[in-house]
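Every protein chain of the complex appears in place save one, which is left out.
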Amino acid sequence: MLFILKEGSQYSSLIEKIRDSSASYRVVDIYGLKLVVAWPDSLVEKIEDQSIKVKIKVKRPYQLASNEWRDKTIVNVGGIEVGGRGIVVAAGPCAVEDEEQMMEIAKAVKGAGAHMLRGGAFKPRTNPYSFQGLGEEGLKILKRVSDSVGLPIVTELMDVRNAGLIARYADMIQIGARNAQNYTLLREAGKLNKPILFKRGFGMTVEEWILSAEYILLEGNGNIVLCERGIRTFEKSTRFTLDIAGFAVAKTLTHLPIALDPSHPAGRRDIVEPLALAGIAAGADMLIIEVHTNPEKALSDSEQQLNIEQFENLMKKAKAIAKAIGRYI
Amino acid sequence: MLFILKEGSQYSSLIEKIRDSSASYRVVDIYGLKLVVAWPDSLVEKIEDQSIKVKIKVKRPYQLASNEWRDKTIVNVGGIEVGGRGIVVAAGPCAVEDEEQMMEIAKAVKGAGAHMLRGGAFKPRTNPYSFQGLGEEGLKILKRVSDSVGLPIVTELMDVRNAGLIARYADMIQIGARNAQNYTLLREAGKLNKPILFKRGFGMTVEEWILSAEYILLEGNGNIVLCERGIRTFEKSTRFTLDIAGFAVAKTLTHLPIALDPSHPAGRRDIVEPLALAGIAAGADMLIIEVHTNPEKALSDSEQQLNIEQFENLMKKAKAIAKAIGRYI
Amino acid sequence: MLFILKEGSQYSSLIEKIRDSSASYRVVDIYGLKLVVAWPDSLVEKIEDQSIKVKIKVKRPYQLASNEWRDKTIVNVGGIEVGGRGIVVAAGPCAVEDEEQMMEIAKAVKGAGAHMLRGGAFKPRTNPYSFQGLGEEGLKILKRVSDSVGLPIVTELMDVRNAGLIARYADMIQIGARNAQNYTLLREAGKLNKPILFKRGFGMTVEEWILSAEYILLEGNGNIVLCERGIRTFEKSTRFTLDIAGFAVAKTLTHLPIALDPSHPAGRRDIVEPLALAGIAAGADMLIIEVHTNPEKALSDSEQQLNIEQFENLMKKAKAIAKAIGRYI
Partner (left out) sequence: MLFILKEGSQYSSLIEKIRDSSASYRVVDIYGLKLVVAWPDSLVEKIEDQSIKVKIKVKRPYQLASNEWRDKTIVNVGGIEVGGRGIVVAAGPCAVEDEEQMMEIAKAVKGAGAHMLRGGAFKPRTNPYSFQGLGEEGLKILKRVSDSVGLPIVTELMDVRNAGLIARYADMIQIGARNAQNYTLLREAGKLNKPILFKRGFGMTVEEWILSAEYILLEGNGNIVLCERGIRTFEKSTRFTLDIAGFAVAKTLTHLPIALDPSHPAGRRDIVEPLALAGIAAGADMLIIEVHTNPEKALSDSEQQLNIEQFENLMKKAKAIAKAIGRYI
């Protein structure tokens, strides 16, 4: 049950009533509103209080993420709006490798029309013997490049103990697929005053994905962009199976903007473009694409990174499709 | 190994050489060419003969379906070309129910821009107690409606013993997902002088799908449109998971046109449109969409059929996207 | 709704009442009973008639296969009982290759304690260029070996037009995974007077598997042994994922005996034994195992066939486990 409170009202009597009902509850400051979430519904749905502006019985299991009480959220990332008519493109290498490379890529993707810069400093690698990222040094490189080129940064947070560190450098914080049910990390992300790019775990249903986002919302951080990046299936010709249908379903369920990562499900650069275009046609609010000036020499995900020319071609078509559906890039 | 023969040449000496090598072989008349397919490569790759125009060592396991020897096939269905710049839309109900309904739907989908009429007369139903289709009576209805409205028909063949029957009525013959590894049926479809819409089985990899099409090609029928219609995965919010990435991979491997069915993976009408648009953006040559004038009352697949208005809206956007990528509907 | 009729009673008045209700129905002679299956329940549940012995409202979608009205079926295959306390083992090569090989294998597996002989004459191969089986010649070999060694045969039917042919040679007819939703073939199998080994399709749910068996039962053939043989999943270290849990669920739902094929999910011989033993522990009524005297030289499935010594070791452990759970092999 969501109780939206009247502005500036005293709600101690409401809390007392909820406590008396033995329900659980949480006070959440979000979207400029003060909310009280209380559950289970059966214990609290009859509660009345002078502090209540609206009382909403959300039917889906994720109360704050559901679009039953809120139509649409626009997430602001360093001045870039995600979730409006404009479609936002973040591009960059899988991992930050060195400053020169990063600078070169940043200029090139900006030139091709990207709005944000992606790049991993802390990398969650399946194999412990693979390159694990440059760590804080990578963050510093990202920051200098970002300042110089003028693109906000999105980069991944893996360790709760690094939350503050990464928040100092990044404009948007990514929670990766492997940590999508790491509730400890999600709660911490909810306490940060930074927008979150929240990737779906490759073994998670759409419902579980949005329920995980609810962990972040419950801590008061409503600036979340969900990101579909492929699920695990039996098909072997691609690295993951992009779940464009699950993506479309998610759009019917939540007010949060939804991004699409065509690079990881592809796992091969020759189909990144059709997947990106499909994503735009299906309603993606943001694309996040791996681009490298020299993909063959990349330290990770070499197979799926686009080179600059491929990215430029993709952007041209992406812009045409965006326009055809009444949006722009 | 593919041997393309010189026009009008005697090839008995080639066959003799292949037999001497103990290889297996097959003579195939296809695409106006006479081919000899022989395997394994190791036994035949050194064979020379005066009848040979070109000798091609195909690296993929499907020799005839591979685009290693042929760029692009355009399939002609009653005057409609599938695989060219134009994107073909087949629409209609899941099952033929009665003539009046069929006529009404046919007129409506034609009015909205559809090029072909779909509808099942023999229905492969998971549950033996579900409506199994009208059988031959359904075919007759389809034929009369087709003649009256002027839309070629695509309908499903389930039983090898009905191949002739269905070929008499249909302009294009569908092999459904449940029969996609029914090799007996595939061979029979290969003997028909009708274009085939060949749906991917929901438990099949992309490679297996094309290998199944090879069974049809080997009998000399090259007029095949492959159709992606969703695979089985753990995701529960949709009936199947549309494998847009597998679809994009297939396009890189074969010269056959590829269709996309957004209705079955969706299993719910509210996301048929985004899936259809994604398909066009990703390069679909054809869409096959379930449309009904009164979906709520449909005898099967009631949940996923669009009503006419929804289909008209979809077509408007589909046309805009087709245009944006240099194609048309 | 199942109506079990009194022995020798006239049921024309019952049929008339069902027709009057506009319900669908089917008269089925099965398990020595005369049944009328009528649906939907809502139209017929109140029908009374002097011919009715028992009226059963089956809650599951498969009425005849459900154990709501019948506890347990024992299937007799050439004198061997499947579904009793004894666990039946069928063994033999993937494909019949020649008579000498078949004879050698048959004697060896019989010596190790197998009760039935398996071997494919018509093989459903993913790749049209793979060995497709010896056809009728293979059936003849199987029959001569069976007569000589004294083991009933199970072999696969792929083409409805071959049903009579295969029924002449085989003691038990296999419907393979790729045809598990080929309803045409299932109906034909239902008309044969031979026990059926019905494999689960690798993309089918447990419910769909039993619903497919219902197609066979509805034609009056109740001698069906279901067979779990692995499903498609993302795991790549095995060919399929043996669904031991789905197998266990199926046992709670149907009166039909259930077999387990450890060879195909394994796809590698080193884990066939643990899978076979797991199957027995979980309650399998029958095992079907690929065994070859010279697996490395087998024309198909070379990787997963056991050699004789491996099969003998497996049988020793299998017997010990069967005994531990109060059964025997």
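Each chain carries a letter (A, B and C) given by its place in the written order, and its residues are counted from 1.
The working rule: a residue touches a chain if its C-beta (ideal position, glycine included) is under 8 Å from a C-beta of that chain, and two chains touch if they have at least 3 such contacts.
No experiment lies behind these values; they were computed from the predicted model shown.
Chemist: Of the chains that are displayed, which are in contact with the missing one across the whole complex?
Modeler: A, B, C
Chemist: Given that one chain is not shown, which residue among C:205, C:294 or C:307 touches it?
Modeler: C:205
Chemist: Which residue from A:2, A:47 or A:158 sits in contact with the chain not drawn here?
Modeler: Touches the omitted chain: A:158.
Chemist: Among C:190, C:220 or C:265, choose the residue that contacts the chain missing from this document, as touch is defined above.
Modeler: Looking across C:190, C:220 or C:265, the contact with the absent chain belongs to C:265.
Chemist: Considering the whole complex rather than only what is displayed, give the residues of subunit B touching the chain that is not shown.
Modeler: Those residues of subunit B that touch the unshown chain are 232-234, 236.
Chemist: Mind pulling the subunit A residues that touch the left-out chain?
Modeler: That gives, for subunit A, the contact residues 24, 39-40, 61, 63, 124-129, 158-161, 178-179, 181-185, 201-204, 208, 211-212, 214-215, 218, 231-232.
Chemist: Provide the residue numbers of subunit C that touch the chain removed from this figure.
Modeler: Where subunit C meets the chain not shown: residues 203, 205-207, 230-238, 240-246, 248-249, 251-252, 265-266, 268, 270-271, 274-275, 277-283, 317, 320-321, 323-325.
FYI, only the chains that are shown with their structure count from here on.
Chemist: Between subunit A and subunit B, how many degrees of rotation does a Cα superposition need? Round to steps of 5.
Modeler: In degrees, rounded to 5: 180.
Chemist: List the centre-to-centre spacing of subunit B and subunit C in whole Å, with centres computed as mean CA coordinates.
Modeler: Roughly 32 Å separates the two chain centres.
Chemist: At least two partner chains per residue is the criterion; list those residues in subunit A.
Modeler: Residue numbers touching two or more other chains: 232-234, 236.
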